[in-house]
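Removed from the display is one protein chain of the complex; every other protein chain stays in position.
Just so it is clear, A and B label the chains in written order, and each chain counts residues from 1 on its own.
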Amino acid sequence: MADSTLSQIAATAPTESVHNVARNQFLKALRRSPKGLAGLLLIGMILIGAAAAPALAPYDPAQQVLGWRFLPPVWATGGGWDHILGGDNLGRDIFSRIVVGARTSLAVAIIVVALAATIGSLLGAVAGYAGGIVDNLIMRLVDFLLAFPFLLLALMIMAILGPGFWTMVLALSIALWVNYARVVRGEALRIEQMEFVEAARSIGVPGWRIVLGHVLPNVIPSVLVLATLEVALVIIAEAALSFLGLGVQPPTPSWGKMISEGRDFLYDAPWMVLGPGLVILMTSVGINLFGDFLRDFVDPRAER
Amino acid sequence: MLPLIIKRIAYALVIIAGIAFVVSAMTKLVPGDPVDVMAAGNPGMTEADKARLRTQLGLDRPMLDQYVSYLGNALRGDLGTSLRQRVPAAQLILERLPATAELTLWSMVLALSVATPIGIVTALRRDSPIDTAGTVVAVVGVSTPSFLLGVLLILLFSVQLGWLPASGYKGSVIAAIPKAIVDGRFDLLWQKVRYFLLPSVSLAFGLMAVNARLIRSAMIETIRQDYVQFARAKGVPPRTVVLKHAFRNAIIPVITMVGLQLGNLLSGAIVAETVFAWPGIGRLSVQAITTRDYPLVQATVLITAVLFVGMNLIIDLLYQIIDPRMRHG
Partner (left out) sequence: MSTPLLQVHDLRVEYASPRGLVRAVAGVSLSLDRNRILGLVGESGCGKSTVGQALLGLIQPPGRIAGGDIRFENRSLVGLPEREMRRLRGNRLSMIFQDPTATLNPVMTIGDQIAELFRWHRPRMRRKEVQTRVTELLERVGIVDADRRSRAYPHELSGGMRQRVVIACALALDPALIVADEPTTALDVTVQAQILDLIRGLQAEHGTAVILVSHDLGVIAETCDDVAVMYAGRIVESGPTAEVLARPRHPYTAGLIASRPSITAPDQVVRPIPGTVPDLANPPVGCPFHPRCVRAVAGCREGIPALSPTREEPRHAVACPLAA
């Protein structure tokens, strides 16, 4: 049985060969999964696009050229390969803006998920391990934050702090850490009952070392799955906030902002929303496919 | 059963009190002087206006004091006055509430009524082409933000095909149903439904996908239970076995999720209402935030969060009724 291979392996002392076995099993499962491969392909395309943005973008994303205004994309009559996805209402090259905008989206997503996962996991591990008042305090805070719809909470924080890149990062992180805290606390409670933790405690290993050495490595698989899936969630939330005009401020290009600009020109220039819309879909479909694969790999019983 | 209900209600009240505290403290958390920030967005404010505003927002008082008076006012129905529109925030919210409530309701109805048959069929025909198609649709569903779907639907059905209006709201569908039935004025009903179609589909699509998967896995789990086998062994026809024995049990875990999904819908509504120029609370709160209309922001956040907590409470109580095992637990 390949049941939760990762967690089993994480439970044993990590040695070089064990890592290799885990990696081989992972690659083998990936090769067999059309879902995982398709997801990885899409994610790879977006990542390469974002990394190579300056080289890949044919034009400066902020450059406005009168003659490029409402320039149709390559598939429409009047369009050409110079501007594959056409030009927007201000005469900017849409493809260049999408490629550069990918950096914004990915930056927000990666920073938010890293922050939320770290803080949430630590607090969750502490709550699960310490129990008592500490656990109660942390979990009541979690319950309280969960009483707000996710986007409303982010909006409220942004209403306090004002729009912008960093306030958005902060708002989304505050809204998302609770999920990690819950997952990790649950796992911590489960692992605490296990014999090797008992054994560690009986020989006098201090509490914080048990948390760091035993609890956290064991929850890494579930946290990784959650984090992967939440990268998609954050990319969508970033797009939504920027769509509402609360996220990244101009002139920084952002996919959500591009869609909200394009909304006013649906009749004349539908390509203004089609390009960024397609890229948002590609990214989140890719991440969700890969996240699904990862979840099946970590816990094969979860799905059926 | 009764003590449990009281416990749940008490817990909901504690949460609501907490929400009110955070909302009342919001203005104090704004970096710098919030009145100056507001004044920047509202030219034409005099110094006297500013002073009055400071008192109104309770900035001149300690946090707890401010909270007590905010809570007291809120309980009397006074949620402050909108800076921009110079009318009570409570009145603005009451005007907008029905549109949001009805949009959320129809979206949930749509999501569940489409997801249920798909969930059941894909569970019964597991790993068939239908099931695979379901998986693909589910991934696309959770990956599509409602605002993007909304814009794309407008592009297709309003701009390209010209079948449905791109935005606006022409009154309640529920209110139009009796007239349609009594007077046969289905044309009037359709006039209203037309405006609901695109917003509710764009809101519901993601949940349809999620729920279809949830129902599928709950059904797969239930179908292999002994009691479903036993029902077959009693000679109960297959359709009844699936619907009465399996589905009634499978829907129980899904119902718990519906409470949380209402949160997704309210989140989605904030953006979707902006896309479709829908006169609801979501659009109101976005307008309030962009114009730095703090009293209105406080009021919309408070009401939306209270609604969410309240709906979850109802779902929670409903759960006790549907699952007999919970009644004594």
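Note that contacts are C-beta pairs under 8 Å (C-beta built on N, C-alpha and C of every residue); 3 or more make two chains touch, one makes a residue touch a chain.
The structure displayed is predicted, hence computed values, not measured ones.
Q: Wait, the hidden chain, what does it touch out of the ones we have here?
A: B
Q: Can you work out which residue in B:Gln66, B:Thr116 or B:Asn249 touches the chain that's missing from view?
A: Checking each option in B:Gln66, B:Thr116 or B:Asn249, the one touching the absent chain turns out to be B:Asn249.
Q: May I ask you to list the residues on chain B that touch the chain which is not drawn?
A: Considering the whole complex, chain B reaches the absent chain at 225-227, 229-238, 240, 245, 248-249, 252, 322-325, 328.
One rule holds for everything that comes next: only the chains that are shown with their structure count from here on.
Q: Report, in whole Å, the distance between the mean C-alpha point of chain A and the mean C-alpha point of chain B.
A: Comparing mean C-alpha positions, chain B is 24 Å from chain A.
Q: For chain B, which residues count as touching chain A in their complex?
A: It comes out as residues 15, 18-19, 22-23, 26, 29-31, 37, 139-140, 142-145, 147-148, 151-152, 154-155, 158-159, 166, 217, 220, 263-264, 266-268, 270-271, 274-275, 285-286, 288-290, 292, 294, 297, 301, 304-305, 308-309.
Q: Which stretch or stretches of chain A touch chain B in the complex?
A: 143-144, 147-152, 155-156, 158-162, 232, 236, 239-240, 243-246, 256, 259, 262-263, 266-267, 270, 273-274, 277, 280-281, 284-285, 287-289, 292, 303-304
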